[in-house]
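One chain of protein is taken out of this complex; the other chains stay put.
The block that comes next holds chain A.
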Amino acid sequence: MEKTTPTGTPLIDMRNISIAFGGIRAVDDASIDLFPGEVVALLGHNGAGKSTLIKILSGAYKRDAGQIFVNGEEASIANPRDAKKYGIETIYQTLALADNVDAAANLFLGRELKTGWGTLDDVAMEAEARKVMGRLNPRFQRFKEPVVKLSGGQRQSVAIARAILFNARILIMDEPTAALGPQETAQVGELVRQLKADGIGIFLISHDIHDVFELADRVCVMKNGQVVGTARTGDVTQDEVLGMIILGKCPPGAIPGPGALKIAA
């Protein structure tokens, strides 16, 4: 148990994060960390605060309280551009694709390649797009069409390709396999292992524990905006994790968080 515990500086260390929307505490004093080459699954019901917590990290929401450390140094993340500067890339549940432009334009959205004249270098972008899409989805050929015309799986691969294109150090995947068939899901699993081997830290968000149990090194369960507990996947069973998700009951193998069910001693 000791030997597998990651040591050193965490890639990401979010401490005591809180955010409220009109009186509802969507995330309440949540702390979570992530080490290089590690996959941490963030689990919980819909509305447990997983996506909100992660959107604070990716810069989509601004936190009310708490600190974020990247590589041990406090980071100021106020918008998505800031997050990208720290090498934090996100695959959103909604995919966040501009439906009316093609795959290459989406891959480079906000970070377009330019020619010496300062104009868009569409040809170079398409070449890069073909390269990265070839890795993810070798049969993909529809580079000229707006992504709205692509299938769910193809759109998902565009969203994933965008996240890995820019040498991310931290990858956030919010329900990455929601729109995928079994074969494509397996492909994403393979990709996660590959990225992990490259030393990239990955947050995997899901409400389906079977999906993530074999990929994740640790699970972190949230309920009502609070962290129930964090555990190494080897130390807890799937049933125990289910208990954390549904009841907020923290098993002995997990480190309890502020959201753990308080059992009268």
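What we mean here is this: a residue touches a chain if its C-beta (ideal position, glycine included) is under 8 Å from a C-beta of that chain, and two chains touch if they have at least 3 such contacts; residues count from 1.
Keep this in mind: contacts and distances are computed from a predicted model.
> Looking at UniProt, which of "Succinate dehydrogenase hydrophobic membrane anchor subunit", "Cytochrome c oxidase subunit 3", "Xylose transport system permease protein XylH" or "DNA ligase-associated DEXH box helicase" names the chain we cannot see?
Looking only at the record, the undisplayed chain corresponds to "Xylose transport system permease protein XylH".
> Can you tell me which of A:V101, A:L242 or A:I255 touches the chain that was removed from the display?
That would be A:V101, which touches the missing chain.
> Identify the residue among A:G110, A:P182 or A:P252 that touches the chain left out of the display.
Considering the complete complex, A:G110 is the one touching the chain left out.
> Could you tell which one of A:T90, A:Q156 or A:S206 touches the chain left off the display?
A:T90
> What residues on chain A make contact with the chain left out of this view?
58, 60, 79-81, 84, 90, 92, 94-101, 105, 109-112, 114, 118-120, 123-124, 126-127, 141, 146
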